[in-house]
Structure formats: C-alpha cells, structure tokens
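Worksheet: the structure to be examined is printed underneath.
Only a single protein chain was left out; the remaining protein chains are all shown in position.
We just call them A, B and C in the order they show up, numbering each chain from 1.
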Amino acid sequence: MSTRKMTMVQAVRDAMAVELARDPRVVVLGEDVGANGGVFRATEGLQAEFGETRVLDTPLAESAIVGTAVGLAAAGMRPIAEIQFSGFLYPAMNQIAAHVARMRNRSRGRYPMPIVIRTPSAGGIRPPEHHSESYEALFVHTPGLKVVMPATPTDAKGLLASAIRDDDPVVFLEPTALYRATREDVPEGEFTLPLGKARTVREGRDATIVTWGTTVKPALEAAREVEAGGVQIEVIDLRTLWPFDLEAVLESVGRTGRLVVVHEAPRTAGLGAELAALVQERALLRLLAPVERVTGYDVPFPYPMLEKHYIPDRGRVVRALRKTLEF
Amino acid sequence: MSTRKMTMVQAVRDAMAVELARDPRVVVLGEDVGANGGVFRATEGLQAEFGETRVLDTPLAESAIVGTAVGLAAAGMRPIAEIQFSGFLYPAMNQIAAHVARMRNRSRGRYPMPIVIRTPSAGGIRPPEHHSESYEALFVHTPGLKVVMPATPTDAKGLLASAIRDDDPVVFLEPTALYRATREDVPEGEFTLPLGKARTVREGRDATIVTWGTTVKPALEAAREVEAGGVQIEVIDLRTLWPFDLEAVLESVGRTGRLVVVHEAPRTAGLGAELAALVQERALLRLLAPVERVTGYDVPFPYPMLEKHYIPDRGRVVRALRKTLEF
Amino acid sequence: MPRTVIHTGVTERLEILDKDGRIDPELDPGLAPEILLGFHRAMLQARLFDDKALKLQRQGRMGTWASLEGQEAAQVGVASALAPEDWVIPSFREHGVLLAFGIPGADVYRYWRGDERGAIPPEGRNVLPPSVPVGSQLLHGVGVGLALKLQGRRAAAVAFAGDGGTSQGDFHEALNFAGVFSPPTVFVIQNNHWAISLPFRKQTASASIAQKAHAYGIPGIQVDGNDILAVHVAARDALARARAGEGPTLIEAHTYRFGNHTTSDEATRYRSPEELAWWRERDPLLRLRRHLEARGLWDSTHEESLVAELRAGIEDMVEAAEALPPPPPTEMVEWTYAQLPWHLAEQRAEIEEAAR
Partner (left out) sequence: MPRTVIHTGVTERLEILDKDGRIDPELDPGLAPEILLGFHRAMLQARLFDDKALKLQRQGRMGTWASLEGQEAAQVGVASALAPEDWVIPSFREHGVLLAFGIPGADVYRYWRGDERGAIPPEGRNVLPPSVPVGSQLLHGVGVGLALKLQGRRAAAVAFAGDGGTSQGDFHEALNFAGVFSPPTVFVIQNNHWAISLPFRKQTASASIAQKAHAYGIPGIQVDGNDILAVHVAARDALARARAGEGPTLIEAHTYRFGNHTTSDEATRYRSPEELAWWRERDPLLRLRRHLEARGLWDSTHEESLVAELRAGIEDMVEAAEALPPPPPTEMVEWTYAQLPWHLAEQRAEIEEAAR
C-alpha cells in the first residue's frame, strides 16, 4: 500500500476525498467548508473537486446542518456534517439526540442514519471560549450514537473512512491540537480501520493507562518518566469511545491490576467514570488499587491564560501513576 | 409547623406560590403555565394569583424560555423556567450549558444565574415518545449546574424552595410518575430542605442501595423482599444529584461493603457510573463486591408497550442485591 | 433617496369554497365530481378514524391520542395533491394525511397504542415516523428535499407543523435553508389557532404565518384551511413548482381543532364555547357536503351508506391493530444500531433474564 506523509488534518481531508469519490451518496455540509476549505482546512479543495452539490456551504445554523443531514440520510444519502467546533454542538443537540440517534430505532430499521458528525474538539490551541470542549460523555450517554476520537493521522484517516461507511451515526471528534502536531506515513487511497478496536500504544505489565485524543501524548510521556523507576506502563488509546473496546481494557487491567484513565473532559460523569465502573464491575478482584482519573476539572474550560493548568499533563499523570503504584 | 396533605405536584405548586409571594424577583415562565396551569397543573392558579407579569405563558420555544431566563437573571430576577417535559430540554441545551451554567464563571461573579429549570421527568406514565426521559447525567456532567430530583411531596416542596432561593442554577427534575402517586403531610408556608443532603429511607447493614426519583419505590420493595432472607438493606434517596452527598454514600457503603445503584437513565456514562467510580476510588478496600448498576438499557426509552420492561423494577433490583450479597 | 423602500412583501389568502358550500367561480379549479367525492370520502374517513381512536382511548385500548377533528380539509387537501413518490414528514397530528397517502390505518393505531412498529411505512411509501419534538421535523423536510434534488428525482417533500411549531428555532432554520438551497420542499403549517392552551395571538405578534415566508425569500400563502379546494389548489401548485425545480413554498392553512389538544388535555380550561361554535359553523366536512348536495352529487342516503362502509373498514383496522401481539421485551434493543454491539448483547440477555 502506498503511503504519503500527512498531518492529521490532511488525513481527515484525504479520507473525505476518497469516500466522496468512491460513493456518490456521500455529501459534505457545514459552515465554511466550501471555498474556505473549513476553518482548519479539513475540506480544502473538496468543493472545487466535487462541486457545490456534494460539498455545501451552509448558513450559520448547527441545528439545521444536522437536521438537514437527517433528511438527507433518510432519503438515502450519507452526509458528513461538519460542526465548526465541538462547542457549537449544543445548538444541534436536539437533532442529534432526538433524531440522529433515534431514527433507526424509531422506524424499526426503515430509516437508518449513516451520518458522520465531524467536529474539531478538545483544548490546547489557546482559542476564545467554546473552542476547546470535550463533550464525548454526552454522546456516549446517548443511545444510538457511536463516538470516535483519533490521536494519529493514520487513525484519523482509517477511522473516518470507516465512520463514513458505517450504517450508524458517528460523532467524530478531531483533536485540534493534533491537527498539525505530527506528520506520518498514511496509506493513500481506500483505507479503513475498524471501529470499536483500541490501540495499544505501549506495552507494560505494572499499570495501564487508558486515554484518547490529546492526552495520549502526556500519558506516554508520563509512562516513560515513571518507567525510569523500573516499572512498565501500558498505554491504550481507546480510539472508539463508544461502544469501546472493553475486551482490550479488561485484558490489560487483568494483567496489570492498576488503571489510570486520562481525559480532558470534566471528571464528573465523564467517560472515565464509565471505565472505572465497568472495570470494578468485571475485574474487582484483580484491582490492586482504585482506578484513578486524571481529567479536566469540573469547571468550564478556562480561557487561554489558565488553559495549560486545566489539560492533564505529564506531571499529573505521573502523580496518578505513582499513587496507583504505591497504593 | 402546620401541614397539609399534598401530592407531589401540589407540593411543587405550593413551593412556587410561597416563593412568588415571598420574593418579588421570582417569576415563572414556560409553555401553558398560565390559564392552563401547566400540563400537569403544577402552576395551577399561579397566574390568576400573581398576574401575567409574574407568570408568563411563553410561545413554544425552549431555547427562548431558558435564554430569556438568562437575561432575566442577569438583570436581577429569579426565574423559574418550566420545560414541559425533560425530553424537550435538548432545544434549550445550548442556553443551559453555554450560558446558564457558565455566566457566573464567565463574568467572575458579576452575573450570577439564580435560575431553576423545572421539568417533568422519567417514565412510568405510558406517554408518547420523548415524554419519559432521564437526562440527569448530562447536567451532572455540565459544570456550573446543580441537579435535584425529589421522590416525595415533602422533599419536592422543601428542595424546590431551596432551589429557588439558591444563587446557582438548579435543574429540578420532577418524576411525573410520582406527581400524584401519594399524598402526605407537607409543611405549609415557608419551608426549605438543604440541597446536597441525601435521605436515608431505610437503614440496613448488609448492602446499600443508592437511588432517586421513581426508582426509590422498587428499591424499597426489593429491600423488603430480600430482607425476608434475614439480611438488612440500606436505601438512600440521593435527592440532590449533583453535587451529591458523597459523605452519606461513603458512610453507608463503608458499613455495608456492598452497593447497588438504581436509576432509570441509560446505564452507560450515567450517574451510576460516577457513583461506582467515586466509591471504588475512596472505599475500594471496603468493597465486598463490585458496585452493581440496575438501570434503563442503552436504548431510547421505549414506547408504552415495552416501557415496563425498561424501567428498573423490584425484580431486577432483587436480582442485583442477591448478586452482590452472594459475590 | 435617503429614506427608501427596499422591500415590499405582500401576502395573500386563498379561499374558494365558502362556509355555505359555494365555490368562487373565478377560482373554481374545475375538479371532476369523482375527485370531489374522493375528497369527501377521505375527510369523512379521517373524522371517523379519529373518533374511533378517541373511543378506544376512553376504553383503555389506545394511548394518548391527538385528535385531528376540524383539520380534515387541511390534511386531505394536501395529501390529495401528493404523488406516490413524494415524501411525507409529519408531526403528530397528521393521521388524516397518512390515511389519505395510503398508510394502513391499522399501523397508525398501532403506533399510538405504543408500538414502534406502527411507524414503518409500507414499501413504496415514504413517510417518516411522527416527530414529537415540535418543529424539529421541518429540517428533515429540507434534507429529504435536498436528497431528491441531488438524486435528480421528480418528487417533492412535504413537512408539517402547527402554529406553535413556527416559534421554534428549527422552523426558522428550515425555512432559511430552504430559501438558500431551494429544495423541492413544501412546508405546511396547520394554524389551528392553539398550541395546547396558547392562542395564536400570543404565539407570535405577526399577523399571519404566511407572511413569514418573506423573511426567507420564498413564496408563502395563507389558505382557508377548512376549505378543501383552497388547500388542495395551493398544495397542488406548490408541489408542481417543487417537482419542476422551482423551489420551496410555505403554506399556512387556517383551521381549528375541534377537540382537546390530546386525550390528556381539557380545552374548556382555556378557550370559550363561542369560539368553538364559530369554527364548527365552518366545519370543513359540512362545507364540502353542502357543495356536493347543492350540485346533486350527494344526499343523506349516500352519506349513511358511506359512513357505514367506512366504519366497517375502521373496525377492521382496529382488529388488525389489536391482533398484533406486543413485541417481545428484547425487541427494544434490536434496532438501535445496525449490528448489536457488545453492551446491548449483554443487556438483551438481562432483559431475557428479567422477563423470566
């Protein structure tokens, strides 16, 4: 398979270009996705290539973007709806939760919803308010949705392509801080990676970190730092946040007996809680220490001056690892 | 303190009547809250008593109801916004999460949001779609909100009065199935109960059930059934769902070593997950069995024909209790 | 030059058949008698179907029911202009549209008895399930219309809402998208003057809903919604334009619900018997019957035998609806995803265990 060096945002674009070319039912709609190529350039050149009927610049209305996608999907299209930042998912929440997530169920399979809702997500780029949010737990808690967040260019391409081909709606969260953070060889042309499979980023036997998106990096850094002390830390990138790869998590924690979950979203009722709940439910007797959570705090994502104190960093993960190892 | 027999919906009405009379800043707004007295009669007669400027029948728009409440609160009023059913909170989600929950923080205290968002919630009355939802986890996960759900007429009155007086926004979930389920003596006139305090409904030493709202009843029934076998089950009604009474939960589980959480909302990333996460975090070594969750399933709340199979009932709680007791 | 008029928006109302059954000769669409008799049949069926549902509800054999009585012309007038390949995107009160569009009455009853399976339209008919969140479905009308356009189909989408629905943000976003993308979508607002207890004059300070079309640069028209001819003609023309690629239309059908909002409501709490009486004089069914009678096309014998025939058909629908056994409890987890994920496989087992 031939590859090309791509950043994550290029990989995202490439996945859409390939799927638009492959399946005439695929359409892209959202704010500034046309001539502007998206505010992050994730749709750069797509309108020029596929025309204004396949790549639609919409008026500024998120509920309408998603609600229109519902109608498009009901009538046989496969829309990719871009929400400009995850902070602006809320105006579309009714369409997402009341219709996207339910239409298949409500119509007993007659009107499936093969919709991808792509949205730049999470923090780290020092933007104004509402541009740094991590809302995965809201969507995980909403039955009928799948939720994905890639942490590498390759995963972004393969998972987005799978999401587009999936017959169920997928909320696809793209970490803005990673859009241009690295370049790597990404397969060209058609390429998919299975949804629902975690990725073991680093193997270890003494503790497991489960994380995703922006916090994979500080987790790895923390693992390396702690390993200087002679222990081995396993790092799992969840990738698909729901339905997630519980098997991989349980297999790892079954071996290590210790789990630290790291995520940017606020802690309370976040996805870390679900991980903790499932692990204690199914592996209580294997747990050598409580499941630790290293997360954003339970406050609105702060403005740029304090943002770095909010996002879990290496130091906080190290502390949690030490705590669990010394329990 | 003189009392009067009231159903829960009467108690809710009474709390609003007392607070409207007590504080001229309190206003009620929502759909059909005027002449009609609310679709459940929770605002019956309030408009006649306090006038159309204190009790406002609004056009049919939830975002506007909450968004208007934000402006009212910013300018010194204390609005009580009724959302006709919790299923219709979604259109107001942006106003709730982006503004109600954040305005105090965003303005560094200059514009507090003493808003109560009251909404009939949860299942059991066999209505059409979207009239039975339990969305507490969404609000618990949203920093800046308090979340309350009473299970008795007295709690409804005392907690709603406190919510109205509270300087922070409170999402007040009223279980429709309990609106007229019982009548009890409720204090007349001014009466408050503190937010953040759980209520121990039944004491026991062998296992703890934590629940709220509609599922307090099946939890109690299950406790009684299991106790026939000689064990004692403690039942805690959480009442304030966030920030909840962790102390009470930990104290109880610290004694019993076993916890079953019962709620109607879908299981995954529900509030039960947070309870499990906190308890294993702070009392792992006391746990004699995994925290069990008895919840709604991870599907949209079903239409009336299957609703009784969705809502946790005595049988399912009994099974969970047996499982935890026999672990 | 300085204080200049930049826009003048004129909004019209169409009435053809007056309350006494007389047709305005200039506007007479000249429909054949069979067509008019068909309208009458469909409206009568809708009314009897509705009446039966209310009776069943009182007997505990039906769930919450939203009555359409009084709105038969507004519903049948639109449905009668549809082609089989058109899409219907209903709200929760459009039983009359569904019946006239060929949805089995038994399915409609099933749905409102609390069974999701009642929302599956027969093959060859495209009707989205009733949308309960008021106004939200209008956006689906935009999306369906856009899909039809992209697919190059000569078909249209009709999306319904009530007067209350026009207050929702989604109404605005749908009509604005429709103005911009010009899908073959017809928006039909049945303005029955009440949204539960809120009268239209408190729903908006606008004099009409039709005039809101000017805010979106699309055509809008108000029709006497109790006049089957006016509704039919407006819908027919709007649909023809839509199918011809000429874009969306907003139709406001002025009508009234004779009954309670739903079986959970008590309309006497908020509206006057005089108002109801005023509207009952404008009963859409009576009006057409008067017209047919005046033309010698109808009489009470015809009426009686048609009522008997339709009632019998409705009894069959009830029987069919009630004959369907409730789904097994596990049914509830089967349809949320295309393939059952691990957690729902586990939960299905829980449901089975609980049902034992």
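Operating definition for what follows: a residue touches a chain if its C-beta (ideal position, glycine included) is under 8 Å from a C-beta of that chain, and two chains touch if they have at least 3 such contacts.
Values in this document were obtained by computation on a predicted structure and should not be read as measured data.
Put simply, the hidden chain is in touch with A, B, C once you look at the whole complex. Only one of B:Asp168, B:Glu188, B:Glu221 or B:Glu251 touches the chain withheld from this view, namely B:Asp168. Of the options C:Val5, C:Ala32, C:Ala277 or C:Ala312, the residue whose C-beta touches the omitted chain is C:Val5.
Between the chain not shown and the residues A:Gly87, A:Pro187 or A:Gly257, the one that touches is A:Gly87.
On the side of chain C, the interface with the absent chain consists of residues 1-16, 24, 26-27, 167-173, 176, 179-180, 182, 202-208, 210-212, 214-218, 222, using the contact rule stated above. Against the chain not displayed here, chain B makes contact via residues 27, 53, 56, 58-59, 61, 63-64, 66-77, 79, 91, 94-95, 98-99, 103-112, 143-144, 146, 166-168, 196, 243, 246-247. In the full complex, the hidden chain is touched by chain A at residues 31-32, 34-37, 39, 57, 59-61, 63-64, 87-88, 90-91, 126-131, 267-268, 297-300, 302-307, 309-310, 313, 315-316, 319.
The definition used in the following text is that only the chains that are shown with their structure count from here on.
Inter-chain centre distance (chain A to chain C, centres taken as mean C-alpha positions): 40 Å. Centre-to-centre separation of chain B and chain C, using mean CA positions: 36 Å. The geometric centre of chain A is 31 Å away from that of chain B, both derived from CA atoms. Multi-chain contact residues of chain C (touching two or more other chains): 116, 133, 136, 169-170, 335-336, 343.
In chain A, the residues that reach two or more other chains under the touch definition are 91, 94, 98, 105-106, 143-144.
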